[in-house]
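Attaching a single structure in structure tokens format; questions to follow.
A single protein chain has been omitted from the complex, and every remaining protein chain is retained in its original position.
Labels for the chains are A and B, by order of writing; each one numbers its residues from 1.
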Amino acid sequence: MMTAIQKLGRSSIQLCGNVGYAGLFLIKTLVRKPRPIKGAPLLIQELYSIGVFSLPIILVASIFIGMVVGLQGYNILSKFSATEQLGQLVALSVVRELGPVVAALLFAGRAGSALTAEIGLMKTTEQLASMEMMGVDPLWRVIAPRFWAGVISLPLLTMIFCAVAVIGGHVIGVEWLGIDTGAFWSNMQASVDFHLDVLNGIIKSVVFGFIVTWIAVYQGYATEPTAAGISRATTRTVVYSSLAVLGMDFVLTAIMMGGW
Amino acid sequence: MIQQREGLGDLIRIDHLTFQRNQQCIFDDISLTIPKGQITAIMGPSGTGKTTLLQLIGGRLKPNAGHLYYENQCIDGMSNKQLLRLREKMGMLFQNSALFTNLTVYDNVAFPMREHTQLPESFIKDLVLMKLEAVGLRGARNLMPSQLSGGMSRRVALARAMALDPELIMYDEPFTGQDPISMGVLVKLIKHLNDALGMTSIIVSHDVPETASIADYIYILAQGKIVGQGTPQQLADCQDPHVLQFMHGLPDGVVPFHYPAPDYRQDLLASCKEREAS
Partner (left out) sequence: MSQKWVETSVGLFILAAILGMLLLAFKVSDLSLYGEHDTYTVFAKFDNIGDLKPRAPVTIAGVKIGQVVSINLDKALYKATVTMRIKARDNNIPTDSSANIVTAGLLGSNYIAITPGFETAFMQDKGVISETNSAILLEDMIGQLIFNSKKGDKDDEKV
């Protein structure tokens, strides 16, 4: 019994320590003079390998999610003969919840794990150490561009996700199930508010982008420099960032629903 | 013995250095100097912390006691910014080359120049081609590191390490895992670069004949201490048991063949008794 409590205590202390290290790491990465001339090409390169490479999975997932929500919603709404409300149902569920959350989960799986593996491999093969020995700070040269690219990419991906999912719902509802186009869009427009729904969804995705990328780059940087270490760190990135996204989603929704 | 050596003075001075990692003493109060313009070798069996010594000189690790000096500047007392500036004067060749895998050979060599200078791209191109020519790989400039053999990537790493014409260049196990031809090429390159460019070199290695053929002075480390030092000739004639065993590769000696363990017969008997008991 004592040992169980002791174990709990030890792991909580370790957790606090790790969070502290991760926070310190983030501060060291972010608090520095920006160097736009040298930094901008690096950022664009990372936007390419983080954002553009995540685009296919986001597009495919979003069109399917929009269509599934359309189908399921139609079935339920038809029981109340309120199928014209389908547009509202699809748009609200996608813009408020599904868009930011699913895009963040996919982003963690696609870009987050790749980031961790890439940085972990650079550490394992001493590329980070050699950079340091050349007098170049890897936090600035390697971590910071990847971090910012992640924070910028996820909201952009989320906007694309939401728009495509709404189109997916339109395809199912209007083209396939025969709801009137006007009713579909006007019901949607009457119930979706730009500030309360669309902007809040994007705020969520900014927060998720911050968390997922932070976890990914920290796990990569703190990797134990072996092959097994990289695989463990990659797994940890996906697990931790998925849980963090879902937990944070609840917190943010609670704050936003509370009249914010 | 140190006072007898002639030269332009010392570039690196290590003063009563003690370093511990995980409660294990890696260096125990060692002092040594690296004279300017010479090739100094630091040798010893694997696991004696030779690489750690290079990390300490580069300021990536801090000593537990004692100090390191680079031309009378204390390395361990420097701020992060000062360290980054100091490292521009150092080049280091890592054990596994540590080339940036997502950049071509050309970009790898150009990397330190682009980071530290404001030179125009055409100027950088000339410099990179000169460095690559020196290691004989000008024709391989558009290859990716994954397409290079071990010896070639080490030569590219060498070209990158001297990209900014450093005063000091550190070689971490340059000969390990090389075939005889590339080993010969590297030996020749290190010697040639040191003499032609007037650099100071530190070689960390356990390949005795190759290192002895080019080093001006050798320190032998074992169990956290300097157990022998001198010119290659002096060490070859040295009768100290540590030096003798290391220089001639004897399987058993001061460094035992066996990892510390209880008595062999006792161990076997103990397992016999266990079997009987069960």
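Some observations on this one:
What we mean here is this: a contact is a pair of C-beta atoms (placed from the backbone, for glycine too) under 8 Å apart; a residue touches a chain by one contact, two chains touch by 3 or more.
For clarity, every value in this text was computed on a predicted model and none was experimentally measured.
Listed by label, the shown chains that the missing chain touches in the whole complex are A. Only one of A:Leu47, A:Ile230 or A:Ala244 touches the chain withheld from this view, namely A:Leu47.
Only one of A:Phe25, A:Trp185 or A:Phe210 touches the chain withheld from this view, namely A:Trp185. Checked against the full complex, the candidates A:Leu30, A:Leu121, A:Leu177 or A:Val198 give a single residue touching the omitted chain, namely A:Val198.
Touching the missing chain, out of A:Leu139, A:Cys162 or A:Val207, is residue A:Cys162. Although one chain is not displayed, chain A still touches it through residues 41, 44-45, 47-48, 51-52, 55, 80, 82, 91, 95, 155-157, 159-164, 166-167, 185, 188-194, 196-198.
Criterion: only the chains that are shown with their structure count from here on.
Chain A and chain B have CA centres that are 43 Å apart.
Across the complex, chain B meets chain A through its residues 58, 60, 80, 84-88, 90-92, 94-96, 98-101, 111-112, 115-116, 157, 164.
Those residues of chain A whose C-beta lies close enough to touch chain B in the complex are 38, 121-122, 125-127, 129-130, 132-137, 141.
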